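The complex is shown incomplete by one protein chain, all other protein chains being positioned as in the whole.
As written, the chains take the letters A, B and C, and residue 1 is the first residue of each chain.
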Amino acid sequence: MSYIKPTFRHPTLPKNKIGFAKADYEGKISTLCAGCGHDSISASIVQACYEMAVEPHKLAKLSGIGCSSKTPTYFLDNSHGFNSVHGRMPSVTTGAYMANRDLIYLGVSGDGDTASIGMGQFVHAIRRNLNMVYIVMNNGCYGLTKGQDSATADYGSISKAGSKNMFQAIDLAGMALELGATFVGRSFSGDKSQLVPMIKAAISHPGFAFLDVISPCVTFNNNNGSTKSYDFVREHIEATAAIDYVPPKAQISVAYAEGQSAEVKLHDGSSIHLSKLAPHWNPSDRNSAVNRLQAAKTKGEVLTGLLYIDPESQDLHELQNTVGTPLNQMGESELCPGNEALDSINSSFR
Amino acid sequence: MSYIKPTFRHPTLPKNKIGFAKADYEGKISTLCAGCGHDSISASIVQACYEMAVEPHKLAKLSGIGCSSKTPTYFLDNSHGFNSVHGRMPSVTTGAYMANRDLIYLGVSGDGDTASIGMGQFVHAIRRNLNMVYIVMNNGCYGLTKGQDSATADYGSISKAGSKNMFQAIDLAGMALELGATFVGRSFSGDKSQLVPMIKAAISHPGFAFLDVISPCVTFNNNNGSTKSYDFVREHIEATAAIDYVPPKAQISVAYAEGQSAEVKLHDGSSIHLSKLAPHWNPSDRNSAVNRLQAAKTKGEVLTGLLYIDPESQDLHELQNTVGTPLNQMGESELCPGNEALDSINSSFR
Amino acid sequence: MLSINAVNDFVVRFANVNGSGSASANNMFAKAIFRMGIPVSPKNIFPSNIQGLPTWYEVRINEKGYLGRRDGVDMMISVNPQSIVKDIAAVKTGGYFVYDNTRKLHNEIIRDDINFIGIPMMRMCMEHYKDPRKQQLFKNMVYVGALTALIDMDEAVLKNIIAEQFAKKPKLIPPNELAIKLGADYARANYECPTGLKLETRDAVGDHIMIEGNEATALGAIYAGATVMAWYPITPSTSVAKAFETNCKKLRVDPETGKKKYAFVQAEDELAAIGMVIGATWNGARAFTATSGPGISLMSEFIGLAYFAEIPAVLINVQRGGPSTGMPTRTQQPDIISTAYASHGDTKHVLLFPSTPAECFEMTATAFDLADRLQTPVFVMSDLDLGMNNHMSPPLKWDDSRVYDRGKVLTAEDLENMEEFGRYLDVDDDGVCYRTVPGTHPTKGSFFTRGTSRDEYARYTEDGQVYVRVVDRILKKWETAKSLVPKPQVQWSESETKFGILFFGTTNYSALEAMELLEEEGIQVNAMRVLAFPFTTEVEDFIDKHEYVFVIEQNRDAQFRSLLINELDAHPKKLIRVLNYDGMPITADNIKNQIVQKNPLAPQLASKPTAS
Partner (left out) sequence: MLSINAVNDFVVRFANVNGSGSASANNMFAKAIFRMGIPVSPKNIFPSNIQGLPTWYEVRINEKGYLGRRDGVDMMISVNPQSIVKDIAAVKTGGYFVYDNTRKLHNEIIRDDINFIGIPMMRMCMEHYKDPRKQQLFKNMVYVGALTALIDMDEAVLKNIIAEQFAKKPKLIPPNELAIKLGADYARANYECPTGLKLETRDAVGDHIMIEGNEATALGAIYAGATVMAWYPITPSTSVAKAFETNCKKLRVDPETGKKKYAFVQAEDELAAIGMVIGATWNGARAFTATSGPGISLMSEFIGLAYFAEIPAVLINVQRGGPSTGMPTRTQQPDIISTAYASHGDTKHVLLFPSTPAECFEMTATAFDLADRLQTPVFVMSDLDLGMNNHMSPPLKWDDSRVYDRGKVLTAEDLENMEEFGRYLDVDDDGVCYRTVPGTHPTKGSFFTRGTSRDEYARYTEDGQVYVRVVDRILKKWETAKSLVPKPQVQWSESETKFGILFFGTTNYSALEAMELLEEEGIQVNAMRVLAFPFTTEVEDFIDKHEYVFVIEQNRDAQFRSLLINELDAHPKKLIRVLNYDGMPITADNIKNQIVQKNPLAPQLASKPTAS
């Protein structure tokens, strides 16, 4: 994070097919910690929208509360944004979508925001096959409130307060599959080559497109107990009880081929094993997606890739048989039945 | 339902091994509709507790809000009961369990109470492996508020207001399996021979024991559109718009062997296909439970039986390493660190 | 024994079993009286259950048009053995107890100061209908038939109603008519008909309609152009949603394509329902929800977001007995404070208080204009009594030239021509800023909505001075609101008086009737019905003008009175509590009695010569 962002833009910057440069998809300066995985995801969102030539004003970005939920300020500055309340982005997006079926809805949430307080709304957005992209920036902890375990924290991980997490992690992708989500993918914040196309696919999908993106928290990273890499700081911090030193870290990135797996070192010295679905993977079979996910979990691997897509997906407005014109664009003449109709209504009550 | 229940008890009624008769496990007169599936489940609970010789005061019964959630009044009159708020029974039970690990906790909920407003709490009670029996009396609708679709309503079912449900049903048993529940079973309210032993098993299980019990709502049954069986009443009702006639119905019961399937006619003339797990089913393999459930769903069958049990289940207090004495039984001497400790605490802040 | 004699001024109560089909028959009874031109007000007193428990239907007939509840039953129609002891006890001395004498009454419950009228309802039905369900259902029509004789209800009117209702299933008409005849014939053959209670045709209902408040509310939303309704079932608000859907199916489906010009979403809970409303209005649609007390509590966090981020929202609060799950099928006005100040932090919200279905219709429509105009949540404060009972009401009115006031929403053109857009700039000095809807303009007018403090350009800030500027401006909207909300209605007494009565919502009829009763006792009062919060200056003036103002409301803690003293700095000692909170609508007698008892000037008055 630097607090002065160069505003100079080269006049010959490449433009996409609707005439916008990549910079036109950027947002305000991020105030997240240097190296935070969330910033990498923001960058991928910018890249995907630029490449897809999304009209910025035809996209609405929504979020809940958390470090992750702050990111909509840091991308797509020309789009309307809504930072709502903790865990309730899905309902706000549902309402927004009911009002105008013509926009792209990009929802961003955290694992706390989704897997704890927002669990109910998450489940029901899936059930309604709400036409949106739903990205969880999954760091296994509550970043903004200083590192408590989230419900996606791994069994055995140690929280800042020194307690061991004794609960099984909720696998949001697994849940989405079980609940009948029509698009389910998983990726890693540092793997732009996988993430950007997946975001593009999600935007194209007519229905609920869920992306579970592992996104390390550099500050409260709690994947396991290894603290070797910044021993000194830890000591200094623990001794004084006033925990506010956040060492700047580089963003983690990783590149590995489809069908391969990779071990990624996190900032605290621990590591996760990513495993990418093979290129010949058929993502339209829900059952085998469930099985494959389960198998990876058993091996201690985090399976990434587009796990499942339902090519027949019918979104909420189709299911509800709503008119094509966005509801927010109708006025009295289309909506008000008028006095004549009221006369006969009155009569029916006499 | 009849509003006068015979109170006469034969002096030679058989007693269980702790000296209670079955009647000692009964509750107040039910005020549910005649024939409501929920009453059958209450009867099975009574039977199971009687047979297991549960000490009534060592069991706490809790619920949310709904017809189903009223049932704790109709069984186990000698146990403490708590009819809390809509969808929040799991949290109240969690607190109760934290306070006293020595009681049996029997939670009753409805499909509205659990799969909609209570979804988040349901998920997290599973995640914590809260030591309780959690019964959902699943009728696919909101009985108490007059028959709206619930989130477990089948795709295509017609609601009272005449709208077709366009959403996929949430399979609570499937979700529980995905979320790592340590005991998952499904049964039918009318199948006492299956349900009673399953409740007994659930009570014995040291951890979260989930029972999804299909329980037809005789009044707002909306499994599909066939209304043949009480055509006249329907007509009478629709014509006058004042819907309050509830024809008395007999309770549905069914008996079929393990490994078999049975078609059960519901009150509105529609039917569901139940399929019972074979006797050689191994319930300790979560993955095959998931697959078997999925397969039945594809065939349009409702799979019943004990789907999964984790014999290694460690409940919440074990995970938290709490003392054996129930916390609610400790007083000043065990809990208050006293003045001496406070002196040194004060010193540490100087 | 002295029997009650009354023409067009009595109360009939039906004691039924829930789920037994009585609602339909009882409704026909009330409708027949209404069609005879006599003002009538029926009330359902029903349990929180579906089948098998006692339920009552109480009908007040009052040709003067006092439509509030009245205590005491002149005639009881008893078809529920569960409640028969209580029901017999409820009848006024000299009143009438009509029951099914298929089985004999126990001697010990018989009172000798009331008239017992036995009609063998079940027996006659068993004789005339084969199907047990029909036997059960037509029992209800038999007692309606008996009433045509017992109180001179116009049989032709009743038959007309039957014919209309079964127009599409004409084969049901003869058995219904048969039941009517059975009841009437038996009554005439065995009792002196009519009894002392008598209906006489009048022309006292004008062009009024009989409709439930919730239905009128739903129609108001449709007329106001609401396109998104998100809700979660809860008594007594559920029928708003149901009526919205049913009426939308008739009025808002494209006749050519069959496609819907509305979205109707049953949410997973109340938090989601209000979230959807906020999302929809943020995105430029008119959206609303309907709920009751528990829902308002659950929506509190989101209500604060809408208040602070300045997003319009319409919420219908059909109040019921609290606290907690409380008395879900009883009426109260107990959510005044929790709604007016809903959510943490400094918040206050616009409330509207309808007292008739016509006002439910009109105020709901107004609520949408106000919400859009003020960019804030607006609550229509109905209650179970108003929402779930049929009420005689002026017809619903709509002016076809009426244009929705969508407030300050910028178009693409506006944006194109603007020099500077700041979402929270107070351009017009009324506290209300210009907003834009997503998707309006390719490059201008986008902004970021948030529940945190922000500056005039919608940028996040933690600067305390900016924060103060913003919340002070939001308070300015409160002043603006005062000029927009409906003004109170006043009724002056004929003579000068030191007393005022002040009330709102469904208390209206009983309060006006109490005025007359007080007059009879020599106590003159001026009356004000408040229609909205914030209070307009008229309310302040009214309180100022009187030495004492009796504030009538249906809750324990005098919550409306709290609003008055809070917002108007009125002296609490001037404002005297008149309360009823047993879950039944307040009666005129109760109001009168409390005012007489609590009258701080009582000794003086007693010594003063009175008009009566």
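In this text, a contact is a pair of C-beta atoms (placed from the backbone, for glycine too) under 8 Å apart; a residue touches a chain by one contact, two chains touch by 3 or more.
It should be emphasised that the depicted structure is a prediction, and the values quoted were computed from it without experimental measurement.
Peer 1: In the complete complex, the chain left out here touches which of the visible ones?
Peer 2: A, B, C
Peer 1: For the chain left out of this view, which of C:M126, C:M327, C:A412 or C:V490 touches it?
Peer 2: Hidden-chain contact among the options goes to C:M327.
Peer 1: For the chain left off this view, which of B:G120, B:G174 or B:P283 is in contact with it?
Peer 2: B:G120
Peer 1: With the missing chain put back, one of C:N247, C:T347, C:T364 or C:S510 would touch it. Which one?
Peer 2: For the chain that is not drawn, the touching residue is C:T347.
Peer 1: Looking at C:K64, C:K169 or C:H571, which makes contact with the chain not pictured?
Peer 2: Among C:K64, C:K169 or C:H571, only C:H571 touches the chain that is not shown.
Peer 1: Who touches the missing chain here, C:T246, C:S338, C:S493 or C:N593?
Peer 2: If we include the chain that is not displayed, C:S338 is the one touching it.
Peer 1: With the missing chain put back, which residues of chain C would touch it? List them for me.
Peer 2: Per the touch rule, chain C residues meeting the hidden chain are 47-48, 292-294, 296-298, 300-301, 304-305, 307-309, 321-330, 332, 334-335, 337-339, 341-348, 450-453, 462, 464-465, 467-468, 471-472, 475, 555-557, 559, 562, 565-566, 569-573, 581-584.
Peer 1: I need the residue numbers on chain A that touch the omitted chain, in ascending order.
Peer 2: 1, 3, 31-34, 65, 67, 85-87, 116-117, 119, 142-146, 148-149, 151, 161, 163, 219, 230, 232-233, 235-237, 239-240, 242-248
Peer 1: In the complete complex, which positions of chain B touch the hidden chain?
Peer 2: Against the left-out chain, chain B lists 55-58, 60, 62, 72-73, 77-85, 88, 90-100, 102-103, 120-121, 123-124, 128, 317, 320-324, 327-332, 334-339, 341-342, 345-346, 349-350.
Just so it is clear, only the chains that are shown with their structure count from here on.
Peer 1: Where does chain B touch two or more other chains at once, residue-wise?
Peer 2: 116-117, 119, 151, in rising order.
Peer 1: Where does chain C touch two or more other chains at once, residue-wise?
Peer 2: 268-269
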